[in-house]
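Reading through the structure tokens given below for one structure.
Just one protein chain is left out here, and the rest sit where they should.
Read from first to last, the chains carry the letters A and B; within each, the first residue is number 1.
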Amino acid sequence: MINLMDNCCSKCTHSPATPCSNYVLCRTAGPFCHTDKGCEEKRKNHINNVRVPSGGNYQQIIVCGGTGCTSSGSARLVDSLKEAVNEAGLSDRVAVKRTGCHGFCENGPIVHIKPEGIFYTRVKPADARDIVNHLADGQIVERLVYRDAAGNSYPHFHEIPFYAGQTLILLTNCGHIDPEQISDYVAVGGYRSLVKVLQHMTPEQVIEEIQLSGLRGRGGAGFPTGKKWAAARRAAREIKYIICNADEGDPGAFMDRSLLEGDPHSVLEGMIIAGFAVGSHQGYIYCRAEYPLAIKRLKSAIQQARQWGLLGKNILNSGFDFDIDLKEGAGAFVCGEGTALQASIEGLRGMPRVKPPRSTEKGLWEKPTVLNNVETLANVPLIIQMGAEEYRKLGTEQSPGTKIFALSGSLVNPGLVEVPMGKTLREIIFGTGGGIRDGKAFKAVQLGGPSGGCLAEQHLDLPVDFDSLSSVGATIGSGGMVVMDEGACMVDVARFFLAFTQKESCGKCTPCREGTKRMLEILERMCRGEATLDDLADLERLCRVVKNTSLCGLGQACPNPVLSTLQYFREEYMAHIVEKRCPAGVCAELVRYRIDENLCRGCGLCLKNCPVQAIRGQRKQPHAIDDSRCIKCGVCLSKCKFKAVVRS
Amino acid sequence: MSDITCTINDKSVTVPRGTTILTAAAMLGIDIPTFCHDPELSRYGGCRICVVEVKGWGQLPASCVTEVREGMEVYTESEKVLEARRTILELLLANHPDDCLTCEKTGACRLQEYAYRYGVRKGAFPGACHAYPVEADNPFIMRDMNKCILCGKCVRVCSEVVGRSVIDFSFRGFHAKVATPLDSGLLNAGCVFCGSCVEVCPVGALTEKQRIGKGRPWELDSVTTTCPYCGVGCQINLLVKEGRVVGANAAGHGVNGRHLCVKGRYGHGFIHHPERLTNPLVRKNGQLHEVTWEEAIQEVVRRFGRIKQEYGGQAIGVLASARITNEENYLLNKLARLVLGTNHIDHCARL
């Protein structure tokens, strides 16, 4: 038996070639078809090899293989670790494994020793031998242990403040299983929900369970998933489609990418269950082409699921057929919008169409279509497994479950976190996120990417769920959370997001096509200090009209970053317009650099580094900046060792 | 299919399920401006000029694509709607040449009409403007994409009605543009120059080359007639200024509705052509001389008679035309077989 999915011996009758309802369970709790202590042992060993229970003799070195850690060199690290294990003669009891993302990307590459739960950060190939020595003699490699800003060290995974505040249920597999091995997923209980659904539930019961769970779409709008499925089930058409929306395009959001890279089968399982529930036999995953690793892992997951009879005809001898095709996006943010995504799958320009009819009536190829986001679908097997009642214990009444957030910006611990819905912004930003970096003050948090809003200090105690956030003009969005410190200019932030949506507008409807361009032009004028109060009035009017009259969600939501910054940081806009001043010192045209004569030692460092020779001064004499030549690049400020260069 | 009752501007109307707000409003005599809507084309909902306010809705839905629901309360000219319409017009004008004085479309331009109706001037939102070269590489259609408001009617009419799909949207966002394939012009696109795109264009983006400078819409008389070209019998309006035909368009009724072919739409240059034959000519001593119809017919009778006498009727062949009616073709057949005595008769459509 080479693979958990293979037959244990010739007596085993379960195989993908002969569809069998006990196939998955037989692999994990079996064998069922015959009794053989040896076979049972083999299965148990296999499962232990994945789960790595403590007390055993077997250890695992987990290397994070998410995109972040891969780009900081985790692939080479795996090779050196394997080499070191072999050299130490430990290969019979120590395995090196690459998993999906651990979410702690900034501290990568990450290595995690199982079953002890020791967590190493920023590991280099040169550290391999020391890590293997740890496994041999039990001595923790202190220098690789995570330390917080105060210098406290946290050798154990579960003690690290970043993880301590999280509830990992969706992401739990990401750091533990090999995403390219279906057997790993099955060993940790994967595809059991599918078995339960196919063997013991009717489609109506599945939908009811999802409705009872209160699961709401994680793509941003928070539409009840069960309601969507029920509508598609009601549609009396022979052909229906399930689409997994994996076109995650918000700048700063990578929740879906991590799930797809780390636990692709959970998404496939969710899709198959959705297919069974609504009566569809064909699914599509629309994944953006910018995620090559996710695409590679999805391809391998689909291929393996087909190979083992979990996709295709007569799945697990239930008579239910379902298959999944992978569609790669071609670079258009708007294709995250449901109807644009469908147009793109149909081979057309990704231009949204008017709703209604809703996709559940007329979607892809005019057939009833359920379109769910990656994270939503990953929740499905979990709900089936836990039961709706248990699931509802997580999160809030109106927004049950957990939510994955991509924390970025000026945080101590940026990364991917999963927390129950209803945690406050403060708990997420200052607890899990570790607070603001470099001792600076919190200024704002931008939620939900270009469609979301900016919230300020006074909102920090708001619970993060669908309804609380929309009440203050923000949205949970897909889960991007950009935290900004006092050094951020909110006008510039609004300009940044608008520049993004403007570039991604499809051009179909007038308000979005023409309106975003003019909004951006006004914001650019503000950042240059050329705007007037009339411009501000125009901007506000444009925000209203674009929001009220745009055809699709992209246009309707794109004024949100402007509206929310206008609401909570209006004085900054006024400073740009009236005083021609950027209080945060970000907008280059409004910034002036000068040298404080009392602090300047005349070292000449700034003078030497100024790219335009705008600084004059004798050695050991205070220097001065010539405004007419200065291009405000800020090099002098970053070079000065005496804090003599002042930006105003 | 049950009927639905709703109110528009506080007036109640009952319409069949599936009726759009736009149609329901029209039934009450309420005019809602539209650019991209056309009853013959698929629903688009892109220009957003037709937005209306529906009580209880956050957004302003486009009335051309939103179906009425029971009890819906619609307002077509509320403050919110007016602000939106004016802003949309300002946005369109901000990226539109200031060219009404010489624009061929003046007087028949929807953008102009609505700007007037809502009191909107060009001037808001200074900023980037398109600067596309005007495409005039063919004898019939001028394409000035700087004036295009991207309503997409030309794209839809070409694909949905004409079935040619020679133009489509290209690029995206602010740079979106209705383009010929590879931007290489209509001549290379397999365009049949039926002019349907020009017919549906609400602004001056698509105009007829032949009509440039030939008269403003209000100066033209429209004379409905049957197209002289083929047996289909399309109804056309000849557009006449001071006794001269300056153009033609589809009459909007009859077999062709609003559509014509290149000949029916653009092939009227012969009417006032100096070389056009307006009287029969008979060659005498090698020279063509103008004669009366009487004389001309006599001449034909004489010559046919001679041929028939000398070589027999079968020496004569008759070619009928698609440009005359069935009845006339029937009579020609009679003339050939009974009078001329030949069965050599054929029809140009078989050539």
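FYI, contacts are C-beta pairs under 8 Å (C-beta built on N, C-alpha and C of every residue); 3 or more make two chains touch, one makes a residue touch a chain.
Heads up, the rule we're going with is that contacts and distances are computed from a predicted model.
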{"item": "Among \"ABC transporter permease\", \"cytochrome-c oxidase\", \"Stage V sporulation protein AC\" or \"NADH-quinone oxidoreductase subunit E\", the UniProt name of the subunit that does not appear here", "value": "\"NADH-quinone oxidoreductase subunit E\""}
{"item": "Hidden-chain contact residue, picked from the options A:344, A:413 or A:516", "value": "A:344"}
{"item": "Touch criterion as defined above, residue of B:9, B:138 or B:159 at the omitted chain", "value": "B:159"}
{"item": "Candidates A:9, A:149 or A:631 - the one touching the absent chain", "value": "A:631"}
{"item": "Identified contact with the non-displayed chain, of B:13, B:54, B:124 or B:179", "value": "B:179"}
{"item": "Listed residues A:117, A:331, A:387 or A:487, member touching the removed chain", "value": "A:331"}
{"item": "Interface with the unshown chain - residue positions in chain B", "value": "159, 164-172, 179-184, 189"}
{"item": "Chain A, residues in touch with the chain not shown (by the definition above)", "value": "289, 327-332, 344-350, 365, 506, 609, 611-612, 631, 633-635, 638-639"}
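What we mean here is this: only the chains that are shown with their structure count from here on.
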{"item": "Whole-Å separation of chain centres (CA-atom averages), chain A against chain B", "value": "52"}
{"item": "Interface residues, chain A side, partner chain B - complex", "value": "332, 349, 351, 353-354, 356, 502-511, 513-518, 521, 538, 541-542, 544-545, 547-551, 556"}
{"item": "Residues on chain B engaged by chain A in the complex (per definition of touch)", "value": "43-49, 51, 58-60, 62, 65-67, 80, 83-84, 87-88, 91-92, 94-95, 124-125, 127-128, 149-150, 152, 169, 171-176"}
